[in-house]
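Every protein chain of the complex appears in place save one, which is left out.
Right after this comes chain A.
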């Protein structure tokens, strides 16, 4: 391969280095940067992007949560004293924050089992279908690719006091209606998110089902197992790693809830019954001007999600690897 061409293009486009264009420099450059220094050049925009948009804000979030941070006029030099864990204490003793974490718990209790069961059942049914396969796949996936804001509009219409859902239920319609009922607001949001995300998880399971060896079904059938039996004895254990992924991803989705409580229940109503931690971060951090407090909620949220994800991995992941 023509390393000369490579060196020239790398040397010509790379301004850094003291030696200018001397030939001696090239091997040294390669020793430090690897065989193809051009790789660095091509990745530089992406690395800068990661530094600016991910790495720096990550440290900044932790910094903010440990300081009495407040907004000031651009350019003004102000002192923002270190306050240790004060923001964390304030967050963890605030009833509204605790309520929002409990709401995520309610969300997960409804959303996670529903997602796992429905997506696995639909994926299994879809797996052996020949006709209309594409039609089903597309129709299951459409809610997932559509903007939350757009589908929230039609759910508001469906679940409003005099909406179609209550018309169908007739005398069984809840009073007060779904989204303004303190004990039903969060479950309705959980139902909405389950519906919206299900297509993604169906495709995830569908991919996992391709990796379950057919011989297992054959030997199960030889041993006299029926369809139901082989579903529980072969399919369910066979897609276990996908199930762990579904558990972790829906937990992350739950922790990140914002659009749904903001729009479906008019800002976490009624009375904070459907407020999510991210909604509180927005309200307290940006509307009330307490970014340190909000950053602390963010850090707590991420730690909680990490712990839940590790537990799920531990208990649902079984003894593989």
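The rule is simple: contacts are C-beta pairs under 8 Å (C-beta built on N, C-alpha and C of every residue); 3 or more make two chains touch, one makes a residue touch a chain; residues count from 1.
Just so it is clear, contacts and distances are computed from a predicted model.
*Asks:* Given the options "Branched-chain amino acid transport system substrate-binding protein", "AAA family ATPase", "Acyl-CoA dehydrogenase" or "Carbohydrate ABC transporter membrane protein 2, CUT1 family", say which is the protein name UniProt records for the missing chain.
*Replies:* When "Branched-chain amino acid transport system substrate-binding protein", "AAA family ATPase", "Acyl-CoA dehydrogenase" or "Carbohydrate ABC transporter membrane protein 2, CUT1 family" are compared with UniProt, the left-out chain turns out to be "Carbohydrate ABC transporter membrane protein 2, CUT1 family".
*Asks:* For the chain that's not shown, point to the residue among A:28, A:153 or A:307 touching it.
*Replies:* Checking each option in A:28, A:153 or A:307, the one touching the absent chain turns out to be A:153.
*Asks:* Which of A:88, A:101 or A:262 sits in contact with the chain that's absent?
*Replies:* A:262
*Asks:* List every residue of chain A that touches the chain not included in the displayed model.
*Replies:* Within chain A, the residues that touch the unshown chain are 1-2, 5-6, 8-10, 32-40, 42-43, 45-47, 49-50, 52-54, 56-58, 60-61, 64, 69, 71, 74, 121-122, 125-126, 128-129, 132, 134-158, 160, 162-164, 166-168, 195, 198-200, 203-204, 207, 214, 217-218, 220-222, 227, 230, 249, 252, 255-256, 258-259, 262-263, 266-267, 278, 281-282, 285-286, 291, 294-295, 298-299, 301-302, 305.
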